[in-house]
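Got a structure for you, written out below as structure tokens; questions coming shortly.
Of the protein chains in this complex, one is absent; all others appear in place.
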Amino acid sequence: MIPAILRRAVLVLAAVVALLLGADFLVAHHPYFGIDGLPGFALAFGGLAALATLALGAAAGRLIARGAFDDD
Amino acid sequence: MREHAPVLMVVVPLFGAVLAALVRRPGPAFAVALACGFAVAALAIDLAVAVSAGGPISYRLGGWAPDVGIEYRVDALNVPILLLLGVTAAVATVYARRSVASELPVGRVAWFYALYLLCLTGLIGIALTNDAFNAFVFLEISSLATYAMIALGRDRRALVAAYQYLIIGTIGATFYVIGVGFLFLATGTLNLSLIAERLGEAEAARAVVTGLAFVLVGIAMKVALFPLHLWLPNAYAYAPSFATVFLGATATKVAVYLLFRYVFSVFGAAFVFEALPTGALLIALSLAAAFGASTVAIFQSDVKRLLAYSSVGQIGYATLGLALGNAAGLTGGLVHLLNHAMMKGAAFMAVGAVVFRLGTCRLEAFAGLGRAMPATMAALTVAGLGLIGVPGTAGFVSKWYLIKGALEAGMPWLALLIVASSILALLYVGRLVELIWLRPRPADAAPVAEAPLELLLPTLALAAATIWFGLDTRFTAGLAQAATVGLFGGAR
Amino acid sequence: MIEAVSPALPLLLGAALAVLLRGRARDAVSVAAAVAALGLVLLLPDREGGRIGWLGFRLVTVAVDPAARLFGAAFAIAALAGIVHALAQRNPLERAAALLYAGAALGIVFAGDLVTFTIFFELLAVGSTLVVWSGGRRAAALRYAAVHAFAGALLIAGAAAASAGGVTTFAAVAEAGPLARGLLLAGLLVNAGAFPFSFWVADAYPKASWSGAVFLSAFTTKAAVYGLIRLFPGESALVVFGAATVVYGAIYALNTRDLRALLSYSIVGQVGIMLMAVGTGSALALAAAALHAFAHVVYKAMMMMAAGGLVDAQGRTPLGAIGPFRRSMPVTALVLAIGALALSGLPLTAGFVSKSALSAALGKEGAAFAWFLLTASSAATFLYAVCRPLLLIETGAAARPLADPSPSRLAPMVLLAALTLAIGFVPAALLGRIPGTGAIAVLTPDHIVFQLAVLAAAALVLLLARAVILPGAATLHDIDSLWRTPLWRVVARWLGRPVATYGRARAGVVAVLRNALAGLERQHGPQGALGRNWPTGSMALSAAILLGATLLLAYI
């Protein structure tokens, strides 16, 4: 993958995130648990979840990688 | 006319046999056989209706009272057997024409039908009669016709098989008649119902036990109970295909019926299982049959022989039901007679159709046949599933009752063994199914057409019955349950 | 009259006919069977019908309620789309197996008692095994068969134990003992592919044919979810199993390099979500689980079709190889994209609708753990279904000229994609038909912003942390590695012993088995003691001995 495209993608995503953060202050929330009604919660939680998933996946990946296609 | 239905059932095929022998030509002889087959089926249905409506029918031959003359008796126990014989005769005879014509020289076809009708006469007679000695005579009528029918097979090994069966069958029948002699000495009568009544007050208990042993072992040889089964595989394998179909569906079943009759309505289950170690012995032999014969079936290279060994194993289930001695087991044993007749009839018919098309029934010949003869092979597959006891087929119903019977008898290990023995059936059927559906047809094999309609329709009918009676158990299980109730009501 | 006809019936009949018929007749019968099944699902009245007495049981083959109709509709749609998609498949066994498989799935859904339910589950195992088998990978099919024989045995044993009192209704399960419940639950969890029984899903599904995988993705796991809704609503253990399954699905999907394996792992992950909802147990949660199953069947079936097109075109589906297909197979690529977005729950897709329903149900129940995990799983799904594949795509030309598959394979994909979008655009059309879910507002600004924010943040994190992007492997170790590469081989390696020890031991075991078989054949084969021809005299002797033994036993 060409890094230039990636850099542009990061910029676009950052813009989208900023936009969503703004929108989050405008919409009316219907929280179930309180914390999920805070503006920006979804962004923070999504990012944390992604980080945790990546960390877990990478850690587990070393254990479970098996190699070539199994041909039986 | 209707009150003579019991005797007509015997007389019609008997005279049919004479007629078939007299006409000498294949066409008319087949017509006679077909007419007799349907007449017998109609009479059997008529009798079944009459018995379910009005209770047991007693028919006195020549008007003599039972203790002097011969009595035919139709009750809940032999109605299923009569239906089995009648329906098999009707369905199988349709199958007969092309199959017999292709396997026998023209000059012998009429004789073959005469023998077939004689055999049918004998089997119906055994099922109908309430006279111990009369049963022996019918046993010999059917056996003699069977020996000759087997000997008509194309392979010369058929002759040896017929000879072996003749020796063993005669020894069995003689054992039986010796046993009947002891019973006659002890009770002074040959009527089964009267024997049953008088056994209680008989003084010579030793004679009664000896008679019981002779009768049971004698019938067991006809049943092909495990160590006495050695005549059966060759007889079935080398007989003409139609003879195999008919005998495989009926002959041993009638013998098992006779066993049921003696054990439950003559001697009474209590006496049989107390006086002799019958229960334990029969369970051991039945299991030996279910495991031993089924294992042998796995290694066969001739499909008729494979199915014949499977018959020995399956008969083990019927006798197992008897040996359990409780209502569920008995129902299972009886219903298995009917179900096995359907499944094995369909299987042997399908194999007969292969013989018709290919002239052989060696295992290799079945490779890839699923593409060439899909309907026939589908019927064979359904029958095979029934033999395994897959839910939704008739075979499952009988095993269900057997397992129930084993659990009720406090023998859960036996229930497990019944299930385990099904795995053996899975192996020999699986071997066939894999060959038929998953192997390619050998490149140098000649093209094969689907079996002709005359062979296909009866085959499919029995295969459909295997599924139908696996789903709708009211009829078969109902018949068997009615018989069981009758037996336990009548048992002393 | 119609209320007595189970939707399974036309499909099972079609399976039987598919064995016998050939060519166009078989195609016509297959499609007609699927259409008839779908028609029955939609037309059956909401009550019990089709009672049969069997072996003393009262079997109810048709019992319709909203959940049954929803699952039934999903299965019937998948069956119809799958059959049309598979019209180009010339393997006769697979057609019959697929019809049997679909029929069994519908039979499960409309079963009104435990016995019927169990019987159809066994049929389901048979049908699905045959579908895997007809893909041509025999060893995988045998492993699949072993797992499902085990699961089937658990179910039968559980059903037998639960109905020991003679009552075979579903309600009897609630009052059954711990053994019966445990067996049934285990049997259903294996079928659902719940952790730790998930290994078989990604082992078998990628090895099916291009057309067979569609059926596999639709039926078995979701039928098990249906079974759990019926038998174990509110069983708290399901939340634990579901959570573990969600985590498992995410980890494995993130590490695989194979498209169809990724789809299989994502099935497992989504089933995990459904399990958590079933475990929560409120009426709304159960309805939401059913809704998610419906949506998932629809978009996963179309993704499997699209993946099947790639498999067919190049034989294997490593994620990176999607690149060259984008231009030459535009429809396939588009369907795959819509599916991936629906899987991640992007607004305006069916996935967003069902995830909103789940979120509402879990939230209203106060099931915080399940709710947060569900939300996190949306982020994780977006990572493995959309972002990571995009990063892995290799550019370059395809090895050979490629094109979208034939119309009979393209049309079902496109229609299912349209359905996915239609549900996403007009959620009320579907929600209004399910009792209890009509009140859920899906396309509200806060829901949309929430979901978009979760996904965008996750994507940004992945892009920033792309140094750790997971290269993955073609195949992954799973629980089944324990017996597929025997434990003692691993132990031997740890101990530093040469692996030859293992090889020698294996050769020894094989030799022992071979000898045992030869011995069995010596005994039972045509020349063996039990199988050979015996002289007449010995037959007579055995009769005499039996008689003698009987008499002797009688007198002592």
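Going by the order they are written in, the chains are A, B and C; count residues from 1 in each one.
Everything that follows uses one rule, which is that a residue touches a chain if its C-beta (ideal position, glycine included) is under 8 Å from a C-beta of that chain, and two chains touch if they have at least 3 such contacts.
We adopt the following convention: contacts and distances are computed from a predicted model.
Student: There's a gap in the complex where one chain should be. From "Ubiquinol oxidase subunit 2", "Multicomponent Na+:H+ antiporter subunit C", "Thiosulfate oxidation carrier protein SoxY" or "Glutamate mutase sigma subunit", what does UniProt name that chain?
Tutor: Its record in UniProt gives the absent chain the protein name "Multicomponent Na+:H+ antiporter subunit C".
Student: In the full assembly, spell out which visible chains the left-out chain is touching.
Tutor: Among the chains that are shown, those touched by the missing chain are B, C.
Student: Where the complex has a chain not shown, which of B:Ile57, B:Val137, B:Ala275 or B:Leu407 is the residue touching it?
Tutor: If we include the chain that is not displayed, B:Val137 is the one touching it.
Student: Pick out which of B:Val7, B:Leu61 or B:Ala367 touches the chain that's been left out of the picture.
Tutor: Final answer for the missing-chain contact: B:Ala367.
Student: Among B:His4, B:Arg25 or B:Arg156, which one touches the chain that has been omitted from the display?
Tutor: Residue touching the chain left out of view: B:Arg156.
Student: For the chain not shown, which residue from B:Leu61, B:Ala101, B:Ile167 or B:Leu358 touches it across the whole complex?
Tutor: B:Ile167
Student: Where does chain C touch the missing chain, residue by residue?
Tutor: So the residues of chain C touching the unseen chain are 526, 533, 535-538, 540-541, 544.
Student: On chain B, what residues meet the omitted chain?
Tutor: 133, 136-137, 140, 144, 147-148, 151, 156-157, 159-160, 162-163, 166-167, 170-171, 173-174, 177-178, 181, 184-185, 190, 301, 362, 364, 367, 439-440, 442-444
Heads up, the rule we're going with is that only the chains that are shown with their structure count from here on.
Student: Using the touch rule from the top, work out which pair, B-C or A-C, shares more C-beta pairs.
Tutor: Per the contact counts, A-C leads.
Student: What whole-Å value do you get for the distance between chain A and chain B if each is reduced to the mean of its CA atoms?
Tutor: The separation of the two C-alpha centroids amounts to 73 Å.
Student: When the C-alpha atoms of chain B and chain C are each averaged to a single point, how far apart are the two points in Å?
Tutor: That gives a centre separation of 44 Å.
Student: Return the distance between the CA-based centres of chain A and chain C, expressed in whole Å.
Tutor: 29
Student: Please output the residue numbers of chain A that touch at least 2 other chains, ranges allowed.
Tutor: Residues: none.
Student: Can you name the residues of chain A that touch chain C in the complex?
Tutor: Touch list, chain A to chain C: 1, 6, 9-10, 13-14, 16-17, 20-21, 23-24, 27-30, 32-33, 40, 42-47, 49-54, 56-58, 60-61, 63-70, 72.
Student: If we count contacts the way the header does, which residues on chain C are in touch with chain A in the complex?
Tutor: Touching chain A: residues 137, 139-140, 247, 250-252, 254-255, 258, 316, 363-364, 366, 368, 371-372, 375-376, 378-380, 383, 391, 393, 445-446, 449-466, 468, 470, 472-478, 481 of chain C.
Student: Sort out for me which residues of chain B touch chain C in the complex.
Tutor: Against chain C, the touching part of chain B is residues 163-164, 167-168, 171-172, 175, 209-210, 213-214, 216-217, 220-221, 227-228, 230-231, 234, 275-278, 281, 292-293, 295-296, 298-301, 309, 374-375, 378, 391-392, 397, 400-401, 437, 471-474, 477.
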